[in-house]
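Structure in C-alpha cells, see below.
Only a single protein chain was left out; the remaining protein chains are all shown in position.
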Amino acid sequence: MNLEELKKTLEALIFVSEEPLTLKQIKDILQDEDSDHIEFALKEFIFEFNGRDGGLEIRELAGGYRMSTRPELHETIRAFLKTLPSARLSLAALETLAVIAYKQPVTIPEIMEIRGTRSTSAIKTLLDRRLITAKGRKECVGRPMMYGTSKDFLIQFGLKDLTELPSIEDFEDLVG
Amino acid sequence: MNLEELKKTLEALIFVSEEPLTLKQIKDILQDEDSDHIEFALKEFIFEFNGRDGGLEIRELAGGYRMSTRPELHETIRAFLKTLPSARLSLAALETLAVIAYKQPVTIPEIMEIRGTRSTSAIKTLLDRRLITAKGRKECVGRPMMYGTSKDFLIQFGLKDLTELPSIEDFEDLVG
Partner (left out) sequence: MSDKTISEMSEATATETAVEDNYETTNKGDYKIKLEAFEGPLDLLLYLIKKEEVNIYDIPIARITEQYLEYLTLMEELDIAVAGEFLVMAATLIHIKSRMLLPPDPNVAPESLEDPRQELVERLLEHQKYKQAASMLYSRSEVAQAVFTRAQIESDTQTPELSATVFDLLEIFKKVLERAKEQAEMEIARDEITMAEKMEEIHSLLKERDSLSIRELFEKARSKRELILTFLAVLELVKEAVIRLAQSETFGDITAFKRVAETRPDTEEISESGENLSQV
C-alpha cells in the first residue's frame, strides 16, 4: 500500500471502530504493512485531518484514536439531537399500543386481561407520546376510561385512517 | 455564521446523524441562517470533503446526506469488523421487489399477475427486512393492501430517491 492508500484506510478504520482504535489493532489488520510505515502514515493522516479545521477531529483517547465532533460545535449538535423523535418504545409499550390499536376503544382492565400484565406505565408512556388518547367512559361498573389511537399515531405509522391497519386476514394471505 | 463555520457545522451534523440528514433537517436546526447560504455551504462542503480523496465520503442517499467509507476499502473494513455481508435476497424476493419498486403502490394480486406465480413468501421476507411497507388500501372490491418501497429500500440499494431507478422501459431492449 502506498502512503495515500494507507492514510485512506486509517481514516475509514478509525471511523468504523466501536472503541478508540489502538496502534496494535491497526498493525494486526494491516499485517502486510511495515510497522514504521504505518506509524508514519498515522501521524501524517492525523496531522492532515485535524489540520483541515473541519467539523470532525481525530483525538487520542484511552490508548487509541477516535473520530469525534469538535467541542465548539456541541451546542448545535445538542440542539439537533433534541429535534429527533424521542426514545424507541419499549416492548411493553408496543404491545399495549398494538392491543389498543386493534381493540379500540378499550379500557385498562380489558388491556390487562389480554396482555396478562399491568399496563399502566406503558399507557402513561403512550399518552405522553400522544400515540393514544382517551375516548370517553365505558358504561359499566366503575365507568372506566376507554382508550384509542390518536391522530399522531396515524401520522407516525403512515396511515390515512384506521381501516388501513393491516388486519389478521391480510396477514393470513401472506403466510398462506 | 461565516461560510467556514457553516461547513464545519454541516460536517459534524452529517456525522452525528444516524439516518441520512435531509436538507430540511439542516435548515430546521440552523434557523438563523439564510437558506441559500446553507445550500451553498453544503454544496461546497461536499465538494471539498469528497475532493480530499480520503477514506470517507459524503453520499446523497434516501433524500439526505450520509457519511460512509469508500467502497474500494470494503475488504479491509470487513476483515476488521469481522462482519459478513447481510444474507442475500433470493431471486424470487428480488423479482418481487423489482415489481413493487416499479409498480408501487401495488397489491398482491397485481404482483402475482406480473410474476405469473404466488409471491407471498417473498413479500413476507421483504416486509421482515423492512424493504417494503404498507401504502394504504386499494379502493376496489375487498380493499386489498397496497405495498411500496420503504426508506430502508433506498438506503440498502444506495438510491437518492425512486427517480434514480432506471426506467423499466430501458430493460426492454435487452430482451430476445
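We just call them A and B in the order they show up, numbering each chain from 1.
In this section, a contact is a pair of C-beta atoms (placed from the backbone, for glycine too) under 8 Å apart; a residue touches a chain by one contact, two chains touch by 3 or more.
What you see is a predicted model, and the numbers here were worked out from it, not measured in a lab.
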item	value
Among B:T22, B:N50, B:S68 or B:Q104, residue touching the chain not depicted	B:S68
Among B:L10, B:I29, B:L42 or B:V99, the residue in touch with the chain that has been omitted	B:V99
Chain B, residues in touch with the chain not shown (by the definition above)	15-16, 18-19, 59, 66-72, 74, 77, 81, 85-86, 88-92, 94-95, 97-99, 101-102, 114-118, 127, 130, 133-134, 155-159, 166, 168-169, 171-172, 174-176
For chain A, residues in touch with the removed chain	12, 15-18, 67-68, 77, 81, 84-85, 87-89, 91, 94-95, 97-99, 101-102, 113-116, 156-159, 164-168, 170-171
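The working rule: only the chains that are shown with their structure count from here on.
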item	value
Whole-Å gap between the CA centroids of chain A and chain B	18
Residue ranges of chain B touching chain A (in the complex, touch as defined)	4, 7-13, 15-17, 25, 28-30, 49, 52-56, 67, 69-70, 73, 76-77, 79-81, 108, 120-121, 123-124, 127, 133-134, 136-137, 143-145
